[in-house]
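Notes for the one structure printed next.
Of the protein chains in this complex, all but one are displayed in their positions.
Labels for the chains are A, B and C, by order of writing; each one numbers its residues from 1.
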Amino acid sequence: MSLQELLQQIANGLVVGSVYGLIALGYTMVYGIVRLINFAQGGLYEVGAYLGVFFFTLMGKFGLQYPIPAVLITLVISMTLTGALAFVVERVAYRPLRNAPLLAPLVSSLAMFFLLISVVQVVTGAEPLTYPSVLSPAPLHLGPIVLSPTSLIIFFAAILLMVGMQQFVRRTKVGKAMRATAANREAAALMGINTTRIVSLTFVLGGAMGAAAGILYGVNYGTVTYDMGEFGGLVAFTAAVMGGIGNVPGALVGGLTVGVLSSFASTFLPNQWNEAIVFAILILILAIRPQGILGERVAERA
Amino acid sequence: MSLLRVSDLRVRYGAIQAVRGISFQVEEGECVTILGANGAGKSSTLRAVAGLHRPSGGSVTFGSQVVTGEPAHRIARSGISLVPEGRQVFGTLTIRENLELGGYVQSASANGEALERVLGIFPAFRQRLGALAGTLSGGEQQMLALGRALMTRPRLLMMDEPSLGLAPIVANQIFGILTEIVGSGIAVLLVEQNVHRALQVASRGYVLELGEVVLEGTAASLLADDHVRLAYLGHGMGEAE
Amino acid sequence: MDYLSAARERLIRAQARVTVPPRVQTAGRYGFYLGALVFASAPYWLGGIYYPDIWTDMALWGTIGLGLNVVIGFAGLLDLGYMAFYAIGGYVFANAALYHGFSLWEAMPIGAVLSVVASAIIGFPTLRVRGDYLAIMTLGFGGIVYYAAQNMTSLTGGYNGLFGWKTQSILGHPFASPIDFYPLALGLTVVAALVTRALRGSRVGRAWSCIKDDEVAAGAAGIPIIRYKLYAYMVGAVWAGLAGAIFAVKQNIVSPETFTFNQSFFAVAVVIMGGMGSITGVILGGVLYVVIAEWMVTYTGTLSGVIFSSLLLLVVLLRPQGLIPFRPRPPRWLLRHYLEDPARGTAGVSQPDG
Partner (left out) sequence: MSLRSCPRVLAALSAAAVVAAAAATVSLSATVAAASSPFVIGFANPLTGSEATYGVSDEHAVNMAASQINKAGGIDGHKVKIDACDTQATPAIGVACADSFVSDHVNAVVGFFNSSISIPASGILHKADIPMVSAASTNPTLTEQGFKNVFRVCGTDNYQGAVEADFAYKILKVRRVVALNDEETYGQGVASFFGQSFKKLGGKVVEDEGIDADATDFTSVLTQIKSISPSVQLIEFGGFNPAAGLLIKQARGLGITVPFISDDGVIGPLYYQTGGQSTVGTYLSSSPTPQNLAQGKDAIPAAKTFLQQYVKQFGQPTEYAGYSYEAVEVIANAAKTEHSIAANKVIAGLAATHNYRGTTGIVDFNSIGNNITPQYLIYKVQPGGGNKAYWNPNAKSKS
């Protein structure tokens, strides 16, 4: 492999990986706080992507065709709506089972995931929907690397959102309350923190990040499919585990790593093995280093 | 009117009835201790008062407010602070963040003042505000938990086994600070296995056995009680001296 | 707490009240056997091709449910890639029949053995991790088998699958029409039911039950947890391997999309809806799945996904013991919160008098 190809593959991987990282953020935040894999995250990501198509097209109809404001408005509306949906998911599928054995919320979040993607399938008739082209496809040459302007924007938007989220959790009062709740829920309640509300908020933020990922993905690839949440969700979960689940910066690191790894994998192996390789990476990490690259060892089953 | 009035409080965990209808009160500025063997229902009582576990019966009144069955964060906001058993500091957060979270319900400026005040009580933390709480020793964690609870100037401070697992010298320090706190006018409800120490700080006490109050009285009268001496202070008064 | 808890509580209370006199119980038991017999023989008196086909599917899904029930219901391990073993059974048969001239009879045990080997290979590293990590790992494993089926063209025919083997026969009796498959599939279900039932009552079954209830305590009591989990995983795989071979012959084709994540999800739904751990319940769960899926295909197409996931959600929230009432008592964690702890159940009432 030439140096140029190497750099190009890294660049490709980083672009895809940044989107995975964004979805992974939702898994990691929710896991950190309720010790639950929220399977529904993959569904929220997909719903966000479809809401994005809807509002994007709608704005085109009302004459708002300038790409950047249109993307921003779409992002805000869809993230809000998906966040609201995540709130409902928490209320329906998680909160009533708070004291149940682990299997129950796991199955209910799985059912929720399946419900979300099935609803998308029914509403859209399972046909792939297309995002309007935002920017010209003319490639940008960055030294030896060639990228489309869209993928460059996607990458920076995803990184920006993730860094923003990281700062939110680090610096703000609510963010600290989230970390406190994650560290010790009872003690947090004793500080006067409404932990129930913090859990809700975490789901909402995770859902909104998922929606953002969905829209960025849609803008980049132009197409969204009713089953994107399945693979996307699983890859993102791989990213979350790789970065150390529960660890916010880890989601970014994990996302980028998975992106680059799968990008390389398909240069050494036939392209169609790409997904299988991601799954294999997932199993390997869980078997060898379940705490991830940056994570501390996750406490055994609560 | 008493600051805290607990009447006929019942607590159960599944099939186990941990507290079987106890009543007690704490007056403004007073230090009261609850004594009893392991499993007598002391911690359950504190947890129920703090709202960590919903009581199955009875009532808890704080000031003029009935707080029975309120969620923990509401009770915390009404002015009751619990330093839970085993410290429970936020290990992944810094000392400063731990303390600031103690003042979660108050404004940023009030928090700043409170931080100064608490650092005045625990000067050792001033140099180490950026350290992760998980890296502190047991005694330091206990101090941090206490400092965190004091951030809001609670009207009632509840402490669950503050000396548990600590070296006697550290426990002495904690009790010293506790005496200061009582002196500053904050009411304290103390659960402690070291009965002798507890009765030195407290003015009154209740003795719990199998979830019921079997004895109550002033610290002096309890210290003089044969039953207490035999059951909790060992033969005579040796141990703490 | 909220409307949902209230509804759940009503359900549980209503259930707790039910007591059935012993004579009615006996009558009910015989009635049940009779009903099961009538139901199972339905394809013979209904005739045609449609009914035997549907009933064969029911039997196959019943077997899938029974196999997965060992993993989820007995040992408490959430397996989201169970259909991978079904795929292995199907592909092994197809390869054996197409390229090596094996009959179904000969290919079935090979498929079962390979399923077990695969389950051991995947189970060994996975079973050490937490419950939800295990779920994700099995999901990943199911994904790998699916993509392998799509891409290992020389073994699996790729996207197009394998087909075109000779009509199978056993003792000169050809398997051509669905009614020929039905007794085979039904027989497998019955065997699976008897074997898993016997296992549940055995020493191994009790060990599984301990692990499911409290893994830490089970470990402390000296039960080799990983080994027993692995047993559950392997025993579960056998049934999927066998059913997969029958499915392949019946379907005339083995192709990857029969083994997607969706299918594994439906298998989990069958076990949960039927009632984890209950043998009859899980078989009925399989029957219910086929009935609903068939009904949905006729009337509403893709809506079936919505119906299934909603149903599963409702079952988990309102009837964690399963849709089909075999265990009249709800699980302890629910009882604890809603029956033995009046303050929790009637929080709104007890508050004002304080």
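The criterion applied here is as follows: a residue touches a chain if its C-beta (ideal position, glycine included) is under 8 Å from a C-beta of that chain, and two chains touch if they have at least 3 such contacts.
Here the structure is a predicted model, which is why all the values come from computation and not from measurement.
Of the chains displayed, those contacted by the omitted chain across the entire assembly are A, C. Checked against the full complex, the candidates C:N95, C:T189 or C:S255 give a single residue touching the omitted chain, namely C:S255. Considering the whole complex, the residue from C:G28, C:G101, C:G187 or C:P224 that touches the absent chain is C:G28.
Residue-level contact of subunit A with the missing chain is found at 1-2, 4-5, 8-9, 12, 15-16, 125-128, 130, 133, 136-137, 139, 141, 146-148, 150-151, 217, 221-223, 225, 227-228, 231, 262-263, 266-267, 270-272, 274-275.
Annotation for subunit C: contacts to the undisplayed chain at residues 18-20, 24-29, 31-32, 35-36, 39, 42, 46, 48-51, 53-54, 150-151, 153, 158-161, 163-164, 176, 251-253, 255, 257-258, 278-280, 284, 287-288, 291-292, 294-295, 298, 301-302, 323-328.
Going forward, only the chains that are shown with their structure count from here on.
With centres taken as mean Cα positions, subunit C sits 51 Å from subunit B. Subunit A and subunit B have Cα centroids separated by 43 Å. Residue ranges of subunit A in contact with subunit B, taken from their complex: 173, 176-177, 179-180, 182-184, 186-196.
Of all residues in subunit B, only 50-52, 71-73, 76-77, 81-82, 84, 88-93, 97, 100-102, 104-105, 148-149, 152 touch subunit A in the complex they form. For subunit A in complex with subunit C, the touching residues are 36-37, 92-93, 96-97, 99-104, 106-108, 110-115, 117-119, 121-122, 125-126, 230, 234, 237-238, 241, 270, 272-273, 275-276, 279-280, 282-283, 286-287, 290, 298, 300-301.
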